[in-house]
Each structure stands twice: as C-alpha cells, then as structure tokens.
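Only one protein chain is missing from this complex, and each of the others stays in its spot.
Per-chain numbering from 1; labels A and B assigned in written order.
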Amino acid sequence: MVQRLGTKTAPLTWRRRSPAQSAILWLWSAAVAFAAAWSVSALDIEWAFFADAHEQAVDLAQRMWPPRWSYLPLIVRPLIETIHIATLGTAIALVLSVPLAFLSARNTTANGFTWAIGRALLVASRSVNTVIWGLVFVAIFGPGPVAGICAVAARSVGFLAKMLAEAIEEADRGPIEAIEATGAGTAQVYLFGVLPQVMPVLIGTTVYRWDINVRESSVLGFVGAGGIGLYLYASINQFAWQQVLVVLAAILVIVLASEALSAWVRARIS
Amino acid sequence: MTTRALSVEGLSKVYPTGSRALEGVSFAVERPEVVAIIGSSGAGKSTLIRCINRLVEPSAGRVRLGATDIVGLSRRELRSVRRRIGMIFQEFNLVERLTVMENLLSGRLGSVGFVASFLRRFPPQDIANAYALLDRVGLAGYQDTRADALSGGQRQRVGIARALMQDPDLLLVDEPTASLDPKTARQIMRLIRELATERRKPALVNIHDVALAQSFADRVIGLKQGRVAFDGPPAALSAATLTEIYGAEDWSQTIRHVDDKAETTLSAPDA
Partner (left out) sequence: MHPTPSPATVWRRPPLFGSLWRQRLAVAAVAGYLVWSTSTLEVNLERVLAGFPRALDMFARMVPPDFSRWQLLMNGMVESVQMAFAASLAGVLLSIPLGIAAARNLAPGPLYLAARGFIVLGRTLHEVIIAIFFVKLFGFGPVAGLLTLAFASAIFLGKMIAEDIENVRPGPVEAVRATGAGFGQVVVYSIVPQVLARAVGLAIYRLDANLRHSTVVGIVGAGGIGQTLSASFARYEYDFSLAILLSIIALVALGEWFSDWVRRRLR
C-alpha cells in the first residue's frame, strides 16, 4: 500500500479558512442565532394567528375590490396638499441646511465646540422619523399642513446638511487658498471658494430627499399633520376597503411620479 | 530713506514634525524686479513664498511689505495686507464652476461687501479693469466661459489676471509653469515678466526650471536646505553654484542664454 504523505507546500487537505477565522465566524453566528432566539421568544408571538392569516389576507383583498372610483375627486385636494407639504418642507430644509453644513464641517467650522453643536443637531434631526416630528409639531401648531411642513423640514435638514458637510470637507483646497490669499473675508471665501464646488451635491441631494419626502408626507395625516394620510386612516377605520384601495392607488401614482421626476433631474445634473 | 518693497529678515519655519524648512532666510527687494527662487524639492522654496503672505505661519523672523510687518498682524489686519499681495499658483486654483469673469472679480473680494459680492455687483472700475486685463493676457471674449472649459495655459492666464486685479504691491508666484508643457511655460513666464515690468511690480517667482529662471528673471535667489545659498544676477550662476544648490549634474546644457528675440511677445494663445 502506498502511503501518501502531504508536504508543506502541497498539504493533503484544503481548508477555506484558518482555524482562527473559523472560530470567529462560529462565534458571530452563535451570537446572531442567540439574539434572534431571544428576540422571537420575548415577543410572545401567537403562532395560532399565522394559521389563518393568509385566509384573512385573501378576504381583505376581496373586500377591496372593486375600487370605489367615486371617492377619487374627494382626495385630489389632499393629494396636492401632500405634494405641497413635501415640496415646501424640503425647500425650508434646503435653506437651513447650508449654514448647518458649514457649522458641521471640520474645515469651515469656527472651533471644536461649534462643530460639536453642528454634529449634535445633525444627529438629532436624523434620528427622529418624520412622522414622529409630525407628532411634536402637531402638539405645537395644532393639526394641519403647517405641522407637516415643519416635520418634513426638521427631518430633512439633518439629511441634507450631513451630505453637504461631507462635500465641504472634501472640497479642493486650492481655490479656497487662492481666495484667502486675496484678503477676502471668511464669508466670501465660503461663498466663492467652497459653495460653487459643492453645488452639484446640494442640488442632487435635495431632489433625492424631496422624492423621499413625498412618500413620507403621504402618512403624516395619520398624526394630523395634513395631507392624504388622514383620508387613508379614516377609510381604514371605517372599514371602507374599496375607498382604501383608491387612496392607495393614488399614493402609488404620486410616489412613482415623484421618483421618476427626481431620477430624471438628477441624471441631468451629472 | 525709501521704504523697501519687501524685506525678509531671519525667516525660519520649523514644522511640528521637527523638519526645518527655512532657517534664517534674509533678503530684500528694493525696487520692482523679477526675483526667481530656485532650489531642489524640499529646499524650502514653496514654504518661503507661503510664509510671506502667511498661508504658512513662520516660526521666527520678520517679513515687511513696505512699512508693514506682516508676521505680527491680527487676522483682520492680515486680510488687509493680503489685498496688497497678488498670488499665482501652480495648480491655477481657479474656481472651476465659475466663469472667467467671476474668477477675475474674486481678486477684488477684499474690497466689496458680502452682499455685493453675492449679487455680483462690483464697481464699474473693477469691471473695466477686468476687461482690460482679459485683453492684455490674450483672453478677450472669454469672460463668460466656465473656468473648467479652459486649457492649462489659459487657466494660468486667468490666474495671472486675477492676481493683477488686486493692483498689488507684490506678486507671489508659486511654480507657475510646473503643470504646463514647455512651450506654454515659456509663454506664461514671458507674460508674467512683461506684466510685472509694465506695471512696475516686484515679483517673487518660485521656479524649478533653471533655464526659465535665467531667461526671465532679473535676480536669482538659490535655496539649499532652507538657507540662502546664492543671491545675485542670473549671469552669475555658475556650474559650481548650481552643483551646490542642486547637486552634481551636467550644467552646461542649462547655462545658456536663450535668444528669444525671435519669439513674439503677444503670440495668440493657443494653449
């Protein structure tokens, strides 16, 4: 019998990972599995529900058909209001995001303290969902589109300013240095040396956020902040499923349309 | 006693890493002349230029522009002095997305308020000067062209015009030709020399090409490891001096007088 001995350069076995790498992979997998088991068990799921869930779903779908098109004229105004909320909110966010971005960018902020404030504002704005901002502003301004516009603006400021701050930090130093060398004031250095460089990012990000905001604005009505959301909520609570389908279809149309418009504009910019 | 145009005394720069870029550099520019600064990379040429308008902060020494000592000034006073110094850069440093005219006018930013500059409302005299300068550097008609649509040589012309828009007391020129092809480099150097002489402005030109330095400068200062190794007319540059500054080389090729009477001064800028 021939004994085949592996040599150092041509071992008999091949392993994709070294023992250390395998161990790490096992540890991570175990951690994930454990966390998953913990989550699911803690959530107290009634598995019985799942048994007839698909029957319920089919029943629901049947009740939605045929769509009640007569409802459509009633929701045209709220639909337009939804778009206004998204657009005006994004516009306000655009204006406010420029100073915030300069505050949050390491190369344009006055000192470490102002940078920290800028970053804190960014984090606060971005961590709170538009709908939750809606809750806050409805408590302040009462129900209506004003609360919605403020909610959209509050969420979008952080989004826009973060992107802009990144672009500012990556701006080419050369032109900035040149404008500084002419003895211009700080504000003018930012206006002429920095802003023109980051314009494409600013416009592209704003258009992108506007499209997301149309989608967000469609549900602001749930908390009373205006738009089509109120009509959707009401229809669902009244179990008027055929109306619900019409509203959903309308939302689908405006979201898809805004997405298409946004993609077109952004393609034209670059 | 007439005030010197520029006086540098004991200028030193030590970086936080410990590298000594400049050590006790002293020289004076008495009258309008084109002074070329030569030296190998790392000899401190760029640091010297940038210390004069404090884009780099000097560690020690004095820099006097006319009667004003630049080194001790506050930020506000520094801005005021910078308006009197026009700088031309190796990478042109134009604002790419703005038009040629806006880049020219940015030279005047120090003299107009924020709102006026935002609305692009500059004094009529500035605009007239801008058109005149555009014409002089051979870019008449280009005022509405975006800066990133220009070639390298054209961009440098805009850079030169921008510096002159300030009507400065001193021109600082940092390797104006390093990013250009040889023919364009000569055109640009010639333009700088002509303009500095016409408008009687002293110019400090940081340049790595010794031949260009010799052709276009009135005076040459050679730096070696942060110290002045030579200060005199270009004709006095010997092979021995160049070896000391740069190291051993066949300097016979470099030391020659180029006869450029054959080349016209205002050739159409195709580069």
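We take it that a residue touches a chain if its C-beta (ideal position, glycine included) is under 8 Å from a C-beta of that chain, and two chains touch if they have at least 3 such contacts.
No experiment lies behind these values; they were computed from the predicted model shown.
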{"item": "For the chain not depicted, the shown chains it touches", "value": "A, B"}
{"item": "Which residue of A:39, A:111 or A:270 touches the chain not shown here", "value": "A:39"}
{"item": "Touch list for subunit B against the chain that is not drawn", "value": "99, 101-102, 120, 122, 124-125, 127-128, 130-132, 135, 143-144"}
{"item": "Chain not shown, touching residues in subunit A", "value": "32, 35-36, 38-40, 42-46, 49, 53, 56-57, 60, 80-81, 84, 87-88, 123-124, 126-129, 131-132, 135-136, 139-142, 144-146, 215-216, 218-219, 222-223, 226, 232-233, 236, 248, 251-252, 255-256"}
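We take it that only the chains that are shown with their structure count from here on.
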{"item": "Inter-centroid spacing, subunit B versus subunit A (mean Cα positions, whole Å)", "value": "49"}
{"item": "Of all residues in subunit B, those that touch subunit A in their complex", "value": "53, 55, 78-87, 89, 91-98, 102, 106-110, 114, 117-118, 159, 162, 166, 172"}
{"item": "Complex contacts: residues of subunit A adjacent to subunit B", "value": "174-175, 177-185, 187-188, 191-193, 196-197, 199"}
